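Of the protein chains in this complex, all but one are displayed in their positions.
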Amino acid sequence: MKKLIASAFVLSLLSSAAIAADPVKIGFLSTFSGPGGQLGQELLDGFNLALEENGKTIGGRPVEIIQGDDQAKPDVGRQAADKMIERDKVQIMTGINFSNVMLAVAKPALDAGAFIVSSNAGPSQYAGAQCHPHFFAASFQNDTASEAMGLYLQNKGVKKMYLLAPNYPAGKDFLAGFKRFYKGQIVGEVYTTFGQLDYAAEIAQVRAANPDGVYFFYPGGMGINFVKQYNQAGLKKTIPLYGPSFSLDQTVLPAIGDAAVGAFASAFWAESFDNPASKKFVAAFEAKYKRIPSPNAADAYDTARLIDAAAKSIGGKIEDKAAFRKALETVKFDSVRGKFRFNTNHFPIQDFYLTEIVKDAKGRPVMAVREKIDSDHKDAYVDKCKMAN
Amino acid sequence: MAEPATNLSRLRDVVPTLLILAALAATPMVALAIGDPFIVKVATRVVIFAIAAVALNFVVGYGGLVSLCHAGFFGIGGYVVGILAWHDFNAEPLWFMSGTSDLAISLPAAILLSAMIATIVGAISLRTSGPYFLMITLAFNQMFYYGAIALQKYGGDDGLQIMSTITLGPLDVSNRYRFFYLALAVLALTLLLVGRFVDSRFGMVLRASSKNETRVIAVGVDPWLYRLAAFVVSAVLTAVAGALLAAGQQFISPVDMGWDRSGDLVVMAVLGGVGVVWGPAIGAAAFVVLELVLSSWTTHWQFVFGLLIVLIVVSLRGGLADLAQTLFARRSGEAKHG
Partner (left out) sequence: MTLSLITEQLLNGVQLGVMLFLMSAGLTLVFGIMNFINLTHGSLYMIGAFAGAATQAATGSFLLAMLVAPLVAAAAGLALETTLLRRFYGRDHLDQVLVTFGSILALNEATRMIFGLTPLRMNLPPALSGHVDIAGIPYPTFRLAILITGLIVAGLLYLVIMRTRIGMWVRAGASNRPIASAMGVNVPLVFAALFGAGAALAGLAGVMAGPILSVQVGMGEPILILALVVTVIGGVGSIRGALVAALLVGVVDTLGRVLLTPALGSMAIFVMMAAILAFRPKGLFPAHG
């Protein structure tokens, strides 16, 4: 009997696949050129790896990826998104890594009836008042990693903190998230010019303020510059560095090198995670791309598998938008993050961990998990979201 | 180039201008015929950047002043439309007035504000010349850019989404075809206006003073005032282009006014050809379309794009307009013989 049901299930899958043999069209819009180009490639590599393991299918249907380069400019991203939606008729958009590009692209894409399943950017607007039935963030809400680190340092009883971030909205979101949970004394809160090269002046101020720790959010090249210079100033041993994983992941660690060892990062995923899905992912990613994946790549990998699982659960018929939305909301898949589910605002509820930067067996700096900071962490904006039915 | 406009040279300008406008006017029909409405969006972007590039060329090509703060004016125009629409949507008064989503009000407001700012910036910047002018305008552009980032109320670095429906008087222009023809009309006006200026006594003084300033001063004309006027006109037209960009994509952000966008505008102008009024329009079209087509082929598109620019500037002294004119001349030459 069991067998019969199974074969009936397979049959129904096959027949629905036959009906829906048209490819699923996914628009992958990200930053591929300029200094931010590394992140776009990281996301695409993670996404593609999941698709390849899946025989290049989504929900049993072949998949067509339409790639676009937003050059980190909202208006360029908007044009590329228009092309994907109007000419290529994409059904799902993903890949966007900058909040400002997301804010320029999301409204027209959603208005046109496409789904957005973000593999990276998670602006607070879409977690709160602007939440939308067809907008999902499979990644994270901007503030959450900082909230976790704030919580950790609060619980640990660290008294005086010094905060640094670039002067742009994500920088402010990250420090606001930190302060939401950290109630100790903030002896300095500094916003630097986006893309600043030299941090000698700021580091001198940190030394003079003599805090118990520094919390910093500097993604990309800014993080590389800051951590190297902080280490050269000889402060790392006396005033420890804390950051969200985005400041200390594999997009920057190879370039920082030993200077990062001993710093702490809060993360929803790290390359040292000990679950089967994560181990399989890290091994496959390293074999294919000759580098260790970052949490961004892990999120993109998860995003592809999440979309696939949701689509499979409705027999690949994602054209039924109400059913696909329901399937995404209740999706069950084997996340590399161990545990994953969507909140009512379509942003993740996930666990956060404290990691320390150590050298692995090959001498490469990696994030090693030290302890769990928070289980089932939710973002702070969910109450502002009145999700339409 | 300083010779008075003869009938021949006027013909040389009028025919390509009409050809460009006609080709653009036909694109929506082509888009409808082949069922690809996205083309209209690309054409709208081409038209908006063409307005800005033609406007910029008024000071670059005819005044010999390479300005790197035009993206700033572009952004000022965009932010005027965006901020007024924000106040309209949120029903919150802006000082003494209420917000509006009507371009019939916000366009004149953009013109007024950009003219005022351009007068101040121009008056200071025009004390310098050559590369110094280039860099002092870059400095002003950076001030505008960081100024826009400081507008936290209007999104700061995230940019400003326009939530309300943009109208022009009683006319709803959110329809893409209607909006395209509105932008095209502004481009036609810009070409006409700049063409008229260039051919006038005003344009002659401007050109003459970029070639030989001492001689112009010797005949008792103060070129500074002419340059300032040209700078303001050019800035205002660029602000109108920025206002249209914001209205069209319902979004404006500081990235739209970065110094590299100023550089892009200069590249469009030079690529198209600074010697003729319509040259930068071709340059803008080439820039926008190449960027779109190349970037959909390969992530390494900037390599090809860079080489193409080098190739064009090495082989064509007057930009793409040169190529067009050479082809045109050969054709008409053949026609005469045949």
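Going in written order, the chains are labelled A and B, and every chain counts its residues from 1.
Just so it is clear, a residue touches a chain if its C-beta (ideal position, glycine included) is under 8 Å from a C-beta of that chain, and two chains touch if they have at least 3 such contacts.
Because the structure is a prediction, the values reported are computed rather than measured.
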Selected residue (touches chain absent from view) among B:V293, B:V310 or B:L327: B:V310
Residue in contact with the excluded chain [from A:I26, A:L175, A:I224 or A:V336]: A:I224
Hidden-chain contact residue, picked from the options B:L94, B:M143 or B:L327: B:M143
Absent-chain contact - pick from A:Q154, A:Q205 or A:T344: A:Q205
Residue ranges of chain B at the interface with the undisplayed chain: 60, 66, 124, 127-132, 134-136, 138-140, 142-143, 146-147, 149-150, 259, 263, 266-267, 270-271, 274, 300, 302-303, 305-310, 313-314, 317
Missing-chain contacts mapped onto chain A: 33-35, 37-38, 41-42, 167, 191-193, 195-198, 200-202, 204-205, 208, 220-221, 224-225, 228-229, 232-234, 251-252, 254-258, 291
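Note that only the chains that are shown with their structure count from here on.
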In the complex, chain B residues that touch chain A: 36-38, 41-42, 45, 149, 155-159, 161, 245, 249-251, 253, 255-256, 291-292, 295-296, 299, 301-302
In the complex with chain B, residue positions of chain A that touch it: 32-33, 37, 40-41, 67-69, 71-76, 78-80, 82-83, 86-87, 99-100, 103-104, 107-108, 123, 167-169, 194
